[in-house]
Every structure is written in C-alpha cells, then in structure tokens.
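Every protein chain except one is present and positioned as in the full complex.
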Amino acid sequence: MNGLELLTWARGPGLALALGICVFGVILRSVEILALGRKPDLAPARAVTPGSGWRTIFSRSLPPPGMLRRAPLTYLGGYVFHLGFAVTLFFFVPHIELIRGVLGLSWPGLPNSLIDAATIAAILAMIALLIGRLVDPVKRLLSGGGDWLAWALTFAPLATGYAAYHHWFENYALTLALHILSIELLLALLPFTKLFHVVSLFMARWYNGDIAGRKGVAT
Amino acid sequence: MSASFERGINAFKEVIDAPVASFFSSCVHCGLCAETCLFYTETGDPQYAPIRKLEPLRRTWFQEYTLLGRLAKLAGLSKPVTDEELAAWSPLVYDSCSMCGRCSMVCPVGNDLTLMIRKMREGMAADGHAPEGLITATTRAVTSGSPAGVKWVTVQAQTTPMKPPTAASRSALPTSRANSSAASSRRPRNSRSSA
Amino acid sequence: MQHPDNHALNVVLAEAGLSRRDFLGFCATLAAAYALPASSVGAIAAALEKAPRASVIWLSFQECTGCTESLTRSHAPSVEGLILEQISLDYHHTLQAASGAAAERARDAAMRANAGKYLLVVDGSIPLGNAGYSTIAGLSNLDMLKEAAQGAAAVIAVGTCAAYGGLPAADPNPTGAVAVSAIVKDKPVINVPGCPPIPVVITGVLAHFLTFGTLPELDDLGRPKIFYGESIHDRCYRRPFYDQGKFADTFDDEGARKGWCLFKLGCKGPVTYNACATTKWNNGVSFPIQSGHGCLGCSEPGFWDMGPFYQALSMPATPVQKTVAGAAAAGAAVGVAVAFANRGKKAAAKAAHQAVKVEDLEKKS
Partner (left out) sequence: MSERLVIDPVTRIEGHLRIEAQLKNGIIEEAYSAGTMVRGLELILRGRDPRDAWAFAQRICGVCTVVHAVASVRAVEDALKITIPKNAELIRNLMVGAQYIHDHVMHFYHLHALDWVDVVSALKADPKAASALAQSISRHAQSSPGYFADVQKRLKGFVETGKLGIFQNGYWGHPAYKLPPEANLMAVAHYLEGLAWQRDVVALHAILGGKNPHPNFVVGGAPIAISIYPDHPGRGKGPHYRGGQGGTALDVTGLARIQAVIDAMRAFVDNVYVPDTLAIAGFYKDWFKQGEGLGNFLCYGDLPSRGIDDPTGFLFPRGAILNRDLSTLHDVDLDADDQIHEYVAHSWYDYAGGKNKGLHPYRGETTLNYSGPKPPFEHLPVEQAYSWLKTPRWKGQAMEVGPLARVLMLYAKGHAQTKELVGMALKKLDLPVSALFSTLGRTAARTLETKILADAMQGWYDALVANIKAGDVSTFNDAKWEPSTWPKHAQGVGFMEAPRGGLAHWIVIDDAKITNYQAVVPSTWNAGPRDPAGQAGAYEAALQGHVLHDPAQPLEVLRTIHSFDPCIACAVHLTDEHDSTYEARIL
C-alpha cells in the first residue's frame, strides 16, 4: 500500500470507521452518564437562581480572580492551546470542506498564514504544557498513562498537519495520510479517554452551576 | 452490624450519580484544584490535590458504572478498590479537607469536588474509616447530644453566674483536652506547615 | 553505406540534413529538462554523437492509445526527430507501416538483432484474469511482455496503466489488470505515469537513456525524480491564492475567472507529483488547472479510486453519513443497555443499604 492508497483509505473507510467509533462512544458515554440520574438534594434550596447551570457553562471559561497569577502556565498554555487548536480546526479551508462534506455546514476560512501561526502557537503551548506536567509535582502525581496518551493523541494531528502543510517529507500523500489517520485515532479514542471532557465538560459545568445556585453561590 | 468494606463500597455505589459521573469524566488532571486547596498551598505536598483525594471513589465509578471500566475490571486491567486503600485515604478525605469549596469554584471543567468529598465520606464512614475522634464525637453526639460530651451540668455551670470553681465543674475539662490532642496527633505526616 | 550498428547519431543527423545548430538545440533542451548547467550541453552533444540509434520496441496492451498520441505531441525532442534521428522504433502498432505477420517479423528481428540492448516501452496494463482478455497476433499480453522483456536492457512503463494498472485496474478491476512491474521483476522498470504522461516527459526519459545510457534517478514509485519530484500544488501558479484562503466555489464564479485556487472543486494537485505546473502541456500552452479544472491526480497510483473527482481532497472519499448514523444508533442502544445495568446495580446498592448507626461506625471485624 503506497501513500496515496493509504490516504484514500484514510479518507474513505478509515474516516467512516473513526467517526463511527467516535459517535458511538460519545452517545454511549453520554447516555451512560446521564442515565445515572441525580441523587435528590433533600435540603431546601437556600436560593433560587434560575439559569445558574447554563451561566456556569460559559463563566467557567474565565479564570477566577488571582488564579491566573497562581498558575500562569496552566491557564495561558491552556488558552493558547485550545484557541490555536480551534482556529486551526475550524478555520483552515480544507477542514471546513471536510465539515461541509460530513455535515453540509460551511463558513469562511482564514488565510493560511494565520492558520499557520495558530498551529505553531498550539504546538508550542502543548510542549510547554507537557513540560509543565513533567515538572509540576501535582500534575506529575495526577498523571497516568491516559494523560500521556491524550497528549500524544492531540499533538499528533497538529504535528503531522504542520508537517504535511509545509511538505517536510518528500511523500506528501503519506504525510497527509498520517495526518488524517492521527485525527482518526484521536476521534476513535476521544470518548474513552479524558479527551471526553470536550463533551462532558458541558454537563459538569452545568451541574456545578446548578448545585452552587441552590446554595446561593455565584459561580 | 458493624462497618465493613462491603458496606462502604455499597455506599459509594449509592452516592455516585450523573453529576459525579460527569465530573470524573471531565477531569483533565490540570491540577488547578490543588492551587486553591489550603492543605496543598500550605504544605506543597501534591497528595493534597483535591481530585487525588477522590481516587477510590473515581475508581469505583469507573469500574461499576462505565462499560469500559466493567470490561477493564473483567480483564483484570483495573485493580479493584481495597479496604487498605480506603484506610490510607481516610486522612486525605477527612483531615485534609475543610470543605471550604474553593476547588469547586475554580475547576475549569466545573467539577464540584466538595460535593464529591462529602459523598465519599458517606462510604468511608460506612466502611469504618471515619477518623476515630470523629466516631467518638459522633457517638457522643448521638448518645449525649453533644459531640464534645458536654453534659448539661457543665453547661449549667458555665451559664450560671461566676462562682468559685467546684470540683464537679473542673472534672469536665480534661476530657475535651484529650480530644483535641487526639486530633492534632492525626496531622498529616509530611506536613511542613509552619502553623 | 555505413555499417548500421556503428552508426553514430551526429553522422546520421548530418546526413539527414539536420544542422549542427539544430542538434545543439536539442541538447540544450535536454540539459534544461534535466536542470543541468549550460556548460553540460557540449558533454550531452558528445555523448549523443557517439550513440547509435538504439532499438526501441513499443508494446501496447490494455490501453487507449492516449500515450502514443501524447508522444506525437512532444516538441523537444519531436516525434519525427526521435524516430528518424534518435531511436530506431522497430515495433509500434499505431505508427508502424507493416501489419500482421510482417509486423510480428519486424519485432522478432529487432529482438534478435539487439538482444540485451533494446529498450522496451509498454503502454497499457496486462490482464491476468483471462489470457483471452487481450491478445495480439493470437498471443496473450502476458506472454508477449515476458518474451519481449527477456532481451530488453530496460523497460519503460509509459502511462498510468502500464505503470500502476491505471483505468483497467480501477475498482473492481474486471479483467485482473496489473502493471508492468508486477510481471517484469528481473529488469529495471522505469514508470512514466500520467493519463497520458506529458509529451516531453515521455521523450525526455527516452532521451535520458539515449544520452547517458543509464536510468534517471527514480522515486519510491519508480518515477524519474526530475519530472515527478515536486507536487503540482507546490509549483502551481494558483498556490498564492490557496495560501490567502481564496478559492473558486464553482466553475465560473468570480474566483474561477480570477484564477483562484481550485481546492474546493476537488483539485488533487497537493497529492500529485508531476511536471504539469512547470513544464505544462503541449509546448507550455496550459495545464489542467490553468484551464479551470482541478487536477485529477492522473500520475498517481490508484487515482481513479481516490474518491469523487469534485470532492475536495479533505472531504470524505466515500460517504460517512450512513456509518455514523448506524454508529449513533448502536451507541444509543449500548448506552441504554449499560444504563439499565447501571440502574440495576444502583438499585441493588440501595436495596442493600443499611442505615449507619453509631454502633456501626467502628469496625469490629
């Protein structure tokens, strides 16, 4: 199998398989979580704060006062990585075409120079976060195989995509195939690793906000 | 019926619900909860990272309530929670958490760690891993109405206009002193606290 | 009359009325094609002058004659220059005068007279499904290729069919078509893919062999690097628009007229290695992208099965919706099953609940 055949496999059956596993897993895991139900809080609510859960979904994206100074690497690294990754993912025209091919939705892209900058920023942020994870005693204690795997799964598409775009290797089709395959691996494992936070984060934040709301605490 | 490991795990199973599952699913091990925990900030000991305190509960959730975890347990890939483990976690769950709620306020993915600590304590208690002092206090509270074991006469003595101390009122004091010294002896071992 | 086997090219050229200037012009073209310095023109001329016209046998199997047509479009060297002055094209269905038995005799004679020295050119794939799927003079393609390859110095597989199986081998490959390299294992095989290959690429590879007597440097797909070393996308005049994010959305919108990038219209330039964007076609007139149509990727193995031509390269090559819908249903089903199991477990836990009394707090086991 040469690079192009691998690419065609990755664009065809591979993509279908990965997306299938991803969607399968996301739905399975979501049902699994939500179907556990909520243990009722028998205490009377101290306050009625409608929409607290929804508000928290958004408000939790900002660092609480003082935290930025306390953990600058985690916050800045996290922001740069997430924004860079999102810009690269959602505003590179070939990616938009992929989304159009799957969902039929489309929007204008950004010039490649900006995408390039966003990718580099995301890559550097990920490297900084990796070093942080290796050095910081708390993170190191909390980290297990799943954390290193998740990092690698996220880093691989950025690195292979960057290498493909800049033709670092002679065989472009193969590089592109590896890029797509790395994304497919990411998609397939997303529901079953901590990467599932891209979905469960919304539930977690909502519950948190809702619970806090009953206590009359603004979150 | 005495406390037992089975009862503890059973309680874990009872308290794990959708919020808990979503919290554990969302954790990215960023460590920010530690940055807000006084036990960590004062000691610098990573084991006080709040999410770390919930590890037995997390594993119970994973093994009991997720497909992947059930399979992993079947395949022997995920080691089950043990009584010894719970014993080891007891100081973390009880003595190293003041339930101040700061971690729940900063967690970027929205985990309510305080809630989970509270839930975990239900199981820990059913397992008999509540701290000895707390058990005593609780027993006293139930039996005598005062966790500190203060009897009505003592209260009366305290509330009546000052008189020279009597032998009866003096006899109540050593008990409370003994309690507080027991609590301080359970201080975390690795403490470098200057407090 | 000179002895035919020792007939050097310069003498032939002189006798054929081709001036020294014409000859050096050809050498300069060759030097340019191979990105050699101008100073090498003399060396090329010297090499060519010593070379007698090499015997070339051209076999056509499962093909459409597009490759031969392309050969005739070559400007430098031109096809008439090639067949009169540079090679002795001893067998070629479409161009040779003789037919039938006379044609086959010419092939036999050339193979015998030039054993071990002739160049074998093949266009078209070889069907292995049934020997009757393609025959010439009652002979199967497989037998004819094996017979002709035996005495060849090297084999040039011209066109994507010969190089990689091409159209006949496209899914579901009804005739079991294979590439030349699947059959010829003991001889050097140069792949010159393209549907068809660019005219001067065909003649350029022949000229390289004639000039240097060796094979050009090949990439991992057996293609000469000098012509297939760079992707069309990298050398495309529309590349700046790709980088600026300017794309034609349809074939005659503003972007299409302004020459914006054709990526969204399915251009396969990024994964296609060929000289189209630099050499261009038909004496540098244009190439597919310049004429408004995305690259089909025709010099790449398996390009027919790369997914729909008008689907952007980053789009799924095959529809994923059905798989995803099925997976979603399966996910929901398994999720519900797990949910029921979980609820059962939780209900059991609740049933096993025992109120914790103070006497229970202490472990007495």
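Going in written order, the chains are labelled A, B and C, and every chain counts its residues from 1.
FYI, contacts are C-beta pairs under 8 Å (C-beta built on N, C-alpha and C of every residue); 3 or more make two chains touch, one makes a residue touch a chain.
Predicted, not measured: the structure shown is a model, and the values here were computed from it.
Just so you know, the chain we are not showing touches C across the whole complex. Residue C:Ala106 is the one among C:Ala106, C:Ala154, C:Ala341 or C:Val358 that touches the chain not shown. Only one of C:His93, C:Lys187 or C:Arg343 touches the absent chain when the whole complex is considered: C:His93. Interface residues of chain C facing the missing partner chain: 1-4, 7, 12, 14-18, 53, 55, 60-70, 72-75, 78-80, 83-85, 87-90, 92-106, 109-110, 127, 130-140, 143, 167-168, 170-175, 177, 195-196, 198-199, 248, 250-253, 256-259, 276, 280-283, 285-293, 296, 304, 308-310.
The rule is short, and it goes like this: only the chains that are shown with their structure count from here on.
Computed from the mean C-alpha positions, the centre of chain B lies at a distance of 70 Å from the centre of chain C.
Separation between the centroids of chain A and chain B, computed from CA atoms only, is 33 Å. Inter-chain centre distance (chain A to chain C, centres taken as mean C-alpha positions): 39 Å. Multi-chain contact residues of chain B (touching two or more other chains): 14, 16, 65-67. Touching two or more other chains at once are residues 334, 338, 342, 346 of chain C. The part of chain A that touches chain C in the complex is made up of residues 2-5, 7-8, 11-13, 15-17, 19-32, 35-37, 93-95, 97-98, 100-102, 108-113, 167, 170-173, 176.
In the complex of the two chains, the chain B residues touching chain A come out as 14-23, 25-32, 34-36, 40, 44, 46-47, 49, 51-52, 65-68, 101, 104-112, 115. Only residues 1-4, 7, 10-11, 13-14, 16, 64-67, 125-130, 135, 138-139, 142-143 of chain B touch chain C when the two sit together in their complex.
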